[in-house]
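Just one protein chain is left out here, and the rest sit where they should.
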Amino acid sequence: MALTLGALVAELGGELHGDAALRIEGIAPLESAGPQQISFLSHPKYLPQLAHSRAGCVIVAPEQSAAAQARGACIVTPHPYLYFARLTQLWKRHLRAPQAQRVHPSAVIDPEAVLAEDVEIGPHCVVERGAHIGAGTRLRARVVVAEGCEIGARCLLHPGVVIGADGFGFAPAPDGSWVKIEQLGGVRIGDDVEIGANSCVDRGALEDTVIEHGVKIDNLVQIGHNVRIGAHTALAGCVGVAGSARIGAHCTIGGGAVVLGHLSLVDGVHVSAASVVTRSILKPGHYSGFFPIDDNADWEKNAVALRQLYRLRERLRALERSPRSP
Amino acid sequence: MALTLGALVAELGGELHGDAALRIEGIAPLESAGPQQISFLSHPKYLPQLAHSRAGCVIVAPEQSAAAQARGACIVTPHPYLYFARLTQLWKRHLRAPQAQRVHPSAVIDPEAVLAEDVEIGPHCVVERGAHIGAGTRLRARVVVAEGCEIGARCLLHPGVVIGADGFGFAPAPDGSWVKIEQLGGVRIGDDVEIGANSCVDRGALEDTVIEHGVKIDNLVQIGHNVRIGAHTALAGCVGVAGSARIGAHCTIGGGAVVLGHLSLVDGVHVSAASVVTRSILKPGHYSGFFPIDDNADWEKNAVALRQLYRLRERLRALERSPRSP
Partner (left out) sequence: MALTLGALVAELGGELHGDAALRIEGIAPLESAGPQQISFLSHPKYLPQLAHSRAGCVIVAPEQSAAAQARGACIVTPHPYLYFARLTQLWKRHLRAPQAQRVHPSAVIDPEAVLAEDVEIGPHCVVERGAHIGAGTRLRARVVVAEGCEIGARCLLHPGVVIGADGFGFAPAPDGSWVKIEQLGGVRIGDDVEIGANSCVDRGALEDTVIEHGVKIDNLVQIGHNVRIGAHTALAGCVGVAGSARIGAHCTIGGGAVVLGHLSLVDGVHVSAASVVTRSILKPGHYSGFFPIDDNADWEKNAVALRQLYRLRERLRALERSPRSP
């Protein structure tokens, strides 16, 4: 496939400097792009790589326009990375013929499930009774949407996603065994939500688990029952959110982080990878908590000392209080 | 669906104070329940919410009986949360008509697999040769039970569960490559076990991986080969248990925790979320080990200091030993 720079700018906008007839055959990073490929400068810090790039055209911000033109063809736009994202979408549309068959015959769709228009359902999916799949939503291979769960419009659920398995709820019986609390709530997912491969969103105990519009969830993420995740929040891979936690809008949760149950995070909270959120966070900001990695021998010595830290503090206090001369 | 309070108490017991003819149409938390809904007081600390609740009836312990009766209808029972669990089960039974079709036609069941009576097997499940599925056990959509694995009675396996994939076993060859150790053991799962969506229990190397009666496992949990988990232990989401670890009965392992291989935990051990169990635990109790979360700037300063902690301790020792006067 190939597109001329002119056709590309006609679809996506931006100010073209260079030959509109140049044929572009692919998208590539600055360092590997060749003369038939287009690249982009997402951040001024990559400016040194610009001069050496062999790319046929580079997408840049107005501030880099002069430097880019000195090198060759460029497209100037206020948000080069966003422009690149839209370019990948344009590329994908041209690359793939539209699928004729939209619900794969191996998918198991309950007759009482509701599929809106333009839905795509991949092989071996299961959509149970009373589930709703919104317009333009795509379920890749073997996604499960359990009974009564609702998915909004234009969502994308990757292979192996499970929406609406039972939340983890049990009452302890006097004999030490666990008695199941049937999970009578559902899951409601807004529009434009993407959920990565093998991730799970559990159904609520009494009320619904809610994922608001525009949330992006990576692979192997666990969302417990009754959780609510605010609009446009992004969760990286392997994150676990325990039951009844509430995460605000426009948050980011780094890979492998854990959010304990029944906590609230306000809008605009950013949690570093592998951190454990053990208390509500009431102020937007950046929060972290993981052990810094080290050479194993040093780590061992520090880990031993750490297990006596509060005693060290007491010894320090004692020294501070001790008279300095006899 | 609706049930009268009288019908409800006839099935579940408890002492009803109020109008037995009142129709209950749902179960809801204290703060959102309306006059046609029943709620519960699981802990005395929620007592202040009781007075303001609009619930048609509240399930309470004997100690809260007077306060509850002052407000309206109530059911008195020694274990309100357990009563609530049984109520959700009653609700679910009334809500769902029994399924006529118990083994979905898309499931692939080997002719040499054994299914006991009253088994339910969902769409796209795979039950391999020699596997046994106990009476009343339910496999939701696309569960895999591999060759020769045994599942007890009344278990519930959620979508995507994989029982009996190969354990992770390789011998290093002199050239630095890995030589596979075929996993010749199986998996034995007791009665009344529940396993969450996309969780995995690997088959043993030579002997079996064993999950005892009443164990509850949440979503995205990994159980390595040769592990043994004692009766009525509960594992929260995203837990990993490495090969040959032995966890006792009546333990709880918090979400995202990791238990290293070849360790033993006695009965009654409770591990906090995201903690790493690196040594055997021989005494029941509550164990923790994760880095406390903090504002990122403070965390960074503490993380830097932590990497020099054993040197700090040495400096403190030196100070303690230094003469206090010249």
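Per-chain residue numbering starts at 1, and chain names A and B are given in the order in which the chains are listed.
FYI, a contact is a pair of C-beta atoms (placed from the backbone, for glycine too) under 8 Å apart; a residue touches a chain by one contact, two chains touch by 3 or more.
What you are looking at is a predicted structure, and each value in this text was computed from that prediction instead of being measured.
S.K.: Of the residues A:Gly72, A:Gly130 or A:Gly255, which one touches the chain left out of the display?
M.R.: Going through A:Gly72, A:Gly130 or A:Gly255 one by one, A:Gly255 is the residue touching the chain not shown.
S.K.: Of A:His17, A:Arg54, A:Arg86 or A:His286, which residue touches the hidden chain?
M.R.: Candidates A:His17, A:Arg54, A:Arg86 or A:His286; residue touching the omitted chain: A:Arg86.
S.K.: With the full complex in mind, choose from A:Gly14, A:Gly56, A:Gly134 or A:Gly160 the residue touching the hidden chain.
M.R.: That would be A:Gly160, which touches the missing chain.
S.K.: Decide which residue listed in B:Met1, B:Ala21 or B:Ala173 touches the omitted chain of the complex.
M.R.: Considering all chains, including the one not shown, the answer is B:Ala173.
S.K.: On chain A, what residues meet the omitted chain?
M.R.: 27-29, 32, 79, 81-82, 84-86, 88-89, 91-92, 95, 104, 106, 122-124, 140-142, 156, 158-160, 192, 194, 196-198, 214, 216, 218-220, 232, 234, 236-238, 250, 255-256, 273-274, 290-296, 299-300, 303-304, 306-310, 312-313, 316, 319-320, 324-325
S.K.: If the missing chain were put back, which residues of chain B would it touch?
M.R.: 106, 108, 124, 126, 128, 142, 144, 146, 160, 162, 165-166, 168-174, 176-184, 198, 200, 202, 205-207, 220, 222, 224, 238, 240, 242, 256, 258, 260, 271-272, 275-279, 285-292, 294, 298, 301-302, 304-306, 308-309, 312, 315-316, 319, 322-326
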